[in-house]
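Removed: one protein chain of the complex. Kept in place: all other protein chains.
This part shows chain A:
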Amino acid sequence: MIEVEHLTKRYGAHTAVEDVSFRCEPGTVTGFLGPNGAGKSTTMRMICGMTAPTSGGARVAGRPYRDLPNPGREIGVLLDASAQHAGRTGREALAVAALTMGVDRRQVAAKLDLVGLNQTAARRRVGAYSLGMRQRLGLALALLGDPRVLILDEPANGLDPEGIFWMRGLLRDFADRGGTVLLSSHLLREVEAVADRLVVIGGGRVVAQAARDELLAGAGTLVRARDQQALRLTLDRAGLAGTAGTDGGFLVRAEPEAVGQAAAEAGLVLTELRPAGSGGLEQLFLTLTAGVSTREAVR
């Protein structure tokens, strides 16, 4: 269980995170979505006690992170896969963490095996790891204490498609066993396949949060006609706001039935008419966070 309440972080005049609130329930995967610089990492660092919030607070497993006596046994954290000592071997990095948490040494080999780092890789210095291997090591580190909560910042970065598929399965399995997962990404497609809930953040504020299916359902209708120009006029006349897609179709914020009705009355030949689903969610994601990524926070 993760509870985030009115988290705000200001750096001088710049507000990185403003009044962010959400909850992650046991048994669910929450996708924390937003463009680069939207405040995802800052929020996650505040949840984990790395950054002191200007106001607001967060609780993990019922307590502020800093009050947890042995957090590694309750919460697995991966905030940055690159944040490993380059001169330490992968196995040693895990061994040190196991020693700190009081976890059985045998878990080190077990977790390395779980994330698919073999003996040879485990004996190499982290400095020689690829980003994908570092992500796997970071995931092994997060899972080492057999926690009930996982907090992962951009865990899919650097993973190959097979690795991303594997990670989805692992996180789904973790949540299905009653675990709580919060994972961030700047790519919608990466999280929509595994997340039950989505929290979308842009410019430091939560711009949307709901169950994934709910967000998908409200994503509108995709429509395409033989006569593009006529379709545009028809939609305008019917008061159905539509945005043109890149491939000649229109995304309309309305039910397919209403769009079909309007087209039929105008006698148009439609070549496609369907709920927009994830394509619409992507469009929504882009509109909700429009302009934010282009003036990405620099501090």
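FYI, a residue touches a chain if its C-beta (ideal position, glycine included) is under 8 Å from a C-beta of that chain, and two chains touch if they have at least 3 such contacts; residues count from 1.
FYI, contacts and distances are computed from a predicted model.
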Missing subunit (named according to UniProt) among the choices "L-serine dehydratase", "Multisubunit sodium/proton antiporter, MrpD subunit", "RNA polymerase sigma factor" or "ABC transporter permease": "ABC transporter permease"
Selected from A:141, A:200, A:219 or A:259 as touching the chain missing from the view: A:141
Per the touch definition above, residue among A:87, A:239 or A:267 touching the missing chain: A:87
Sites on chain A contacted by the missing partner chain, in the whole complex: 26, 41, 45, 48-52, 61, 65-66, 68-74, 77, 79-80, 82-88, 92-93, 96-97, 99-102, 110, 113-116, 125, 141, 143, 146-148, 166, 170, 173-174, 177-179
